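One protein chain omitted, others in place.
The chains carry the letters A, B and C, assigned in the order they are written, with residues numbered from 1 in each.
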Amino acid sequence: MPKIPVRFTLNEAEVGLFVEPQSNLLEALRRGAGDLSPKYGCGQGTCGACTVLIDGEPHLSCLTLAEAAEGRRIETTAGLAQGSSLHALQTAFIEGFAAQCGYCTPGMLMAAKALLDRNPRPSREEVIDAISGNLCRCTGYEPIVDAILAATEGRAA
Amino acid sequence: MTLHSGRGFACINYPIGMNLGGDPAQALVHSTPDGKFMVTLSAIDLGQGMKSVTRQIAAEALGVPIDDVYVDTADSDTGPHDMGSFASRGTHRVGNAVIRAASEARAHMMEAAAEELEVSPADLDTDGAGNIHVKGAPTRRITVAETAIAAQFKQGRTLSGRGIFLIEPSGVDPDTGEMSPVTCFAHAALIIDLTVDDETGEVEVTKINSAYEVGRALNSRLVEQQLIGGAWMGVSHALYETTEPYYPDRREGPLDFNAYLMPGPGEIVPHDIAILERPAPDAPFGGKGPGEMCANPVLPAIANAVYNAVGVRIDALPITPEKILRGILAQGGARPQGQRG
Amino acid sequence: MSSVEFRKELFADERQDDLKQIGRPAIRQDIRGHVTGRTAYYDDHLFERLLHMRCARSPHHHARIRSVDTSEAARMPGVQRIVLAKDVPNNLNTLLSLINFGKDDEPLIAGTKVSYRGEAVAAVIAETELQARQAAAAIRVDWEVLPHVLDVEEALKPDAPQVNAVYPDNTFDYEPYDHVKLRFGDVHKGFAAADEIVEATYQMSPIEQAPMETCGAIAVPETADRILCHTGTQALFFSLGTTAKLLDMPSSRLHFVGGTVGGGFGGKVDSITEPMAVLGAVLTGRPVKFQWDREEEMQVGAPRGAERWVIRDGVMRDGRIVARSFTGYFDSGAYTRLSSYAGTKGVGHLPGPYSIPNVAANVFCIFTNRTPATAMRGFGITGVDFAIECHMDRVAERVGIDPISLRILNAYRDGDMKAHRRTAKNTALVECCQVVADKAGWRLSAEDRAASSLTGTTAERQAIPETALDEEGRIGERRAGRVTGTAPTERSTGRLPAGTRGRDHAAIPVQRPDMEILSERVGHRMPDPAEAGGAPPLAAAAPARPTPPAASPPPARPASASPPPASPPHAAPAPPPAPPRQPEPAQPAHRSEPTAPTAPARGGHDPAPPAQPKPYEPDKPFSRGVNRPGVSRFLTGRRR
């Protein structure tokens, strides 16, 4: 089957690719666009490691048809820092020891960013809901929730 | 419906670094011309912090700031042999190998500095901030960077070291089971508070208090990461996880994380930890490696707490609402065992 | 919500807290990579013309393979190669052969029989993952379904289906027995003297390691006729050595890169994806990725095996446990993987952190028709601890003693003799009990609060008692129906005199003095060489016997399952005969000894790799994954 052209913006840069029909956005981002920050964890939509933002909202790239990204605005963890200046969430994850193996971290960060973009001062419960689709096997979640809350406080300061 | 409170206790020891077959680990350390040190390993960092803890161990053993040390792992072309990261052997085996490699590199560094300062190496010490000075005369000093430059470009000397750590293999006597399984043990004791819903069998763990003895916390935050995350995994193993819900029957095995159950961020249990440190003589700076043992006491403590709450002993994991409810019904209702402690 | 406190006042006199780097909450070296998405896991390496490999798997628990029809699959779009058992050069392995433990019992790809549901029978290599999946689904296998067994105790019965031809009795061979024995004192005498007997059975469940990154590897043909393999293994040289062995290639042709892994928890020691990917790269000459999806990770990837433990305690009214016996069953699944080791490690852990004068255990590693089990966080210990600590509460209830008080009463102290005949040292169980009780507001008696790990040992607790021995459960007896019991037998056939023990095993000393850290820099009391032997200060002079050499390959089992010789009991403390170390063709881990004529040195343009592994040559790159302890080539040269 012929490949299909698709264009979108990835972290504010224009991207044009040819993708396999029926392939998912995760593969298009990783092998097509070379952005390796979203991770494969299940291909089932049950782990959240591949979470990216599409037009500002969190989506699972493994369950998104690659060609459906046409014309959309995609954000990944690779675009989170501004140059060498880290996003408040990134700083909070570093200082809060909120990652161990780090494999869930890019997805966690995007889920958290979607929340903070919409709601800069979320409650603990709102943070928990925001990352509820993102699994972590190492940390027990508490350091992650604390780090996201710390990032919100950091922003307010 | 009644929510019954229960409290359970368990304590354990944990063997650090299995040794039945002999399991060596190696490390290499060398300096760059500007006095930074590279540690080359084949150990694996699977999240436990191998790169970070060996970096800290190397910095301590070298006597230099941690920022001046980098750890590279694992490339079989450059990293020396290592059996792998399992059985709580990482910190113990690799850490000891790193100490040996770093100690040899340090000896060369002190010899090079001694030549520059025209004193005996035995009269020198490091200040941990990047300087080497004469003992008792902190102003008579040379930086590690100057030492490395002198060693490389003037003295023709490398600041490098090799380390291997191996405990000779132990067999098992087939008649008595006599063996030398490990060289040190970590310890833990833990108290779980929970509630049991006597109509549904649902359990909510409300509090964990724990005391973990880890030899020495080589990095206090890495230890905290292991203990918090490990206790979470213990709760998960106790109450949720199985690949075979109808064991030994193989049917209905979960195929995704919706069916393979693990507690989520909505079930975070407050966990108050006390860390005890009794250094193990043969462990790197006494540290025993807390990564594996931290989950273990949680499982029985939860089972014991469930019994305390409703009088039902669940001896088969996981402790599901169904098993608890069957137990409650079989005995004609919840039988709280009274407040503990 | 959670909190951490350091109880620095405890054991303060054994520790200096003025180290400069150790103890600091230094930021993780890898964290910046994690939060920027720059950390490179094995799958984060891009290769042109990457191929994808997927397996066709057994739908049956147990079946003979009559034939495999790959014709339809081979014609499907994108398919480059179909891989069958015959394509694996040395298609039988066991992981621990790298440390000379156990017999090769598992194919990489099944050729004649499958023994668990999900076992691979073929692999497809195709241009895209979807093509590989669809072609794998088109492979047709003619199965002859066989009876299967899924329960460990059922598997021990003489008429149980035979799971694994290499171990025809469905038990791992712990020569000369079909189980690991622990014998310390005389438990049956202890039970007879006890006021109460408390017995219960505990069952673990299979548990998935569930790392967020699934197992996988990418193999890439590299320059110099080598193969580069990016891998998520937890054990780089385990995987490298295993790959070299299965593919019958010198390990120096393999270049493994890993070290940054998205969680492991034990499941990434198994080294299956690496040989598969490397085989794919060898067969196609292109980069090949072999990666498990989540379903495979959950049902094909080895879980922590289920364990069943029967504990029987003899306890006095005052709470002293005077005898404890265990019957343990490790469910290994269809192949050994690491379960044999779990059995041994679990036995070394018995009877938990308690001083009990009479301890016995029979622990079995049993083959069933389920997914092979392997390591997981707490390997060999988690299930034992669950059983022991549930049991301690049962005992406490029976004798009416506070559960923590019962533990402190029986807790091992420095100097106590453990059941595996080594002296306890550096213990801290009592202090952990006291600290946690204090934190949680669980009141302890003054006596319990005053207890200490440093004191409390006695000459009696330090002694090795006279020990009842037996020879029940020799390999093959159970299958022949001559023995049915699994618990430690009451019929002892001999007694080992009190005090009998072998020598301890210590760290190999440093090669040169300057590799030793200066004692004043280590931050704690260094071991006293006089204590190194582990002789307790109060112990009576003990007859010693050497322990057998480690993990030597067991001698080949007698072909006939003839009745065991009625060998006399150990009348005197004599060591069991150490089996001679014999080079076994299927276990090349010790091929470091030159056993073949030296091959001619290979030039830079050497054609095909030699079919036979080369003998050990100290000046060549590391061979065969694991070497003889102490002779690493990295330390052979003279230092500058």
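Points worth noting:
Please note the rule applied: a contact is a pair of C-beta atoms (placed from the backbone, for glycine too) under 8 Å apart; a residue touches a chain by one contact, two chains touch by 3 or more.
As a convention for this text, contacts and distances are computed from a predicted model.
Chain not shown in the complex: UniProt lists it as "Carbon monoxide dehydrogenase medium chain", one of "ABC transporter ATP-binding protein", "Multicomponent Na+:H+ antiporter subunit F", "Carbon monoxide dehydrogenase medium chain" or "NADH-quinone oxidoreductase subunit K".
Taking the full assembly into account, the omitted chain touches A, B, C. Among B:130, B:174, B:215 or B:245, only B:245 touches the chain left out of the display. Note on the undisplayed chain: of the listed residues A:43, A:79 or A:140, the one touching it is A:43. Among the residues A:21, A:34 or A:120, only A:21 touches the chain that is left out of the figure. Although one chain is hidden here, its contacts on subunit B can still be listed: residues 1, 199-200, 240, 245-246, 251-254, 258-267, 320-322, 325. Across the interface with the omitted chain, subunit C contributes residues 130, 133-134, 137, 293, 295.
Counting over the whole complex, subunit A has residues 21-22, 24, 43-45, 48, 51, 54, 57-60, 62-65, 68, 111, 114-115, 128-134 touching the chain that is not drawn.
One rule holds in what follows: only the chains that are shown with their structure count from here on.
Looking at A-B alongside A-C, one finds more C-beta pairs in contact between the chains of A-C. Mean C-alpha positions place subunit B and subunit C at a centre distance of 18 Å.
Taking each chain's centre as the average of its CA atoms, subunit A and subunit B sit 29 Å apart. Computed centre separation for the pair subunit A/subunit C is 37 angstrom, with centres defined by C-alpha atoms. The set of subunit A residues touching two or more other chains comprises 42, 44, 46-47, 97, 100-103, 135, 137-138, 142. Along subunit C, residues 1-2, 28, 30, 210-211, 261-265, 294 each make contact with two or more other chains. Here subunit A touches subunit C in the complex through residues 20, 22-23, 31, 34-44, 46-47, 49, 76-78, 80-81, 86, 89-90, 93-95, 97, 99-106, 109, 135-138, 142, going by the rule given at the top. Here subunit B touches subunit A in the complex through residues 46-49, 221-222, 224-225, 228-233, 256-258, 262, 264-266, 268, 271, going by the rule given at the top.
Touching subunit B in their complex are the following residues of subunit A: 42, 44, 46-47, 97, 100-103, 127-128, 131-132, 135, 137-145.
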